[in-house]
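Shown here: the complex without one of its protein chains, the others still in place.
To keep things simple, chains are lettered A and B as they appear, and every chain counts its residues starting from 1.
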Amino acid sequence: MKVFSNWQWFHRLGSPRWFYQTTGRWLPWLSVATLLVLIIGLVWGLAYAPADAKQGNSFRIIYIHVPASFLALAGYYIMAIAGAVGLIWRMKLSFMVMKAAAPIGAVLTFIALFTGAVWGKPTWGTYWVWDARITSMLILLFLYAGVMSLQYAYHSVDAASKAGAILALVGTVNIPIIYKSVDWWYTLHQPATIKLTSAPSMHPDMFQPLLVMILGFYLFYALVLILNTRSEILRRERKTGWVRELAQSKSGFDARAGD
Amino acid sequence: MYFNNLEQLMLMGGHGPYVWSAFAVTIAALVWLVLAPIINHRALLKDVARDLQREQARQASTRSQPDISEESI
Partner (left out) sequence: MARQMNSGFSAWLRRDLLLAYRRRGEVASPVLFFVMVSTLIPLGLTPESARLAEVAAGMIWVIALLATLLSVDGLFASDYQDGSLEQMLLTPQLLPLPVLGKITAHWLTTGLPLTLVSPLLGLMLSLPGAGYIPLICSLALGTACLSFLGAVGAALTVSLRKGGLLLTLLVMPLYMPVVIFGTATVNYAIDGFNWLPPLAILGALFAAAVALCPLAVAGALRVTASN
């Protein structure tokens, strides 16, 4: 009996209904915290942090570029781990998390690329440079696009989840190889470029807002992942009793308000 | 504040357009990321509720008048 109760949390964790109800309670707190941290980070980074000696004020883009790049990469691993858990323990919820993570990661990768390009214009004089980091980010965007389009291509939810999970795992094995090889390729060609300010050499006044923004992006990621997973749960469980009850109770208010 | 006034904050020593456009696009993308699942969530709930209503109406109509079932379409 004791063993059973120890594993109960794991089974409950696999229940979409339990996830939906629990995260519903977390959402208000999480959204307030996310908003607060992001606003503090933005105002601090944009208005109070000192300008960089070499790059001037354009360096302020770091406050969104670096956190977005961090989470774009971490998001791929989160997606792949969710897929692996789904494959190994046949956990439906895990596949839903995986599907929810893909578009968030893709948008964050896009943000990293876009801010990198805009940052490049005043720094390097062009919007696009085949720099190692930018190239790796572009490949990461392609990897996300692959996982997403594979999942959309299948009509069967089960096949879409499992195929997507396998592709995400293959991508996970490849990401370090891709990053290392792109790095190596870049040093091979050695273009003369200005090195971006790297974190350890940053002044604390510049570095602290960056930490706040990274924390804010992590909170934001958690928030959106939960939101996406919740609507994915509703989509896949729409025939179940609890979703129907939920819809009925919600629409009861809506109908009265509409009338 | 690092800048003397609001105008300097907007200009950012000539880098204003780059910095502000990068932040604007990022914030727009983040807002969209939050709004998309919320809109989706709401639409799904409404959809399920509509299905339920239709089902109940069909059940009610078949129970009272078993001949007229095409009307519900």
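Methods note: a residue touches a chain if its C-beta (ideal position, glycine included) is under 8 Å from a C-beta of that chain, and two chains touch if they have at least 3 such contacts.
Bear in mind that the values here come from a model prediction, so they are computed numbers and not experimental data.
> Who does the absent chain touch among those shown?
Over the full assembly, the chain not pictured touches A.
> Going by the contact rule already stated, which one of A:Ala49, A:Ala100, A:Leu113 or A:Ile139 would touch the omitted chain in the full complex?
Here the residue in touch with the unshown chain is A:Ile139.
> Thinking of the whole complex, not just what is shown, which of A:Ile40, A:Val170 or A:Ala222 touches the missing chain?
With A:Ile40, A:Val170 or A:Ala222 as choices, the missing chain is touched by A:Val170.
> Which parts of subunit A face the unshown chain closely enough to count as touching?
Touching the missing chain: residues 87, 139, 142-143, 145-146, 149-150, 153-154, 156, 158-159, 162-163, 166-167, 169-171, 173-174, 177-178, 180-182, 184-185, 188.
Criterion: only the chains that are shown with their structure count from here on.
> Which of the residues in subunit A come into contact with subunit B in the complex?
Going through subunit A, the ones touching subunit B are 42, 46-51, 56-58, 60-61, 64-65, 68, 100, 103-104, 107, 110-111, 114-115, 118-119, 121-122, 220, 223-224, 227-228, 230-231, 234-235, 238, 243-244, 246-248, 250-251, 254.
> Using the touch definition from the top, list the residues of subunit B that touch subunit A in their complex.
Residue list for subunit B touching subunit A: 1-3, 9, 12-16, 18-19, 21-23, 25-26, 29-30, 32-34, 37-38, 40-41, 44-53.
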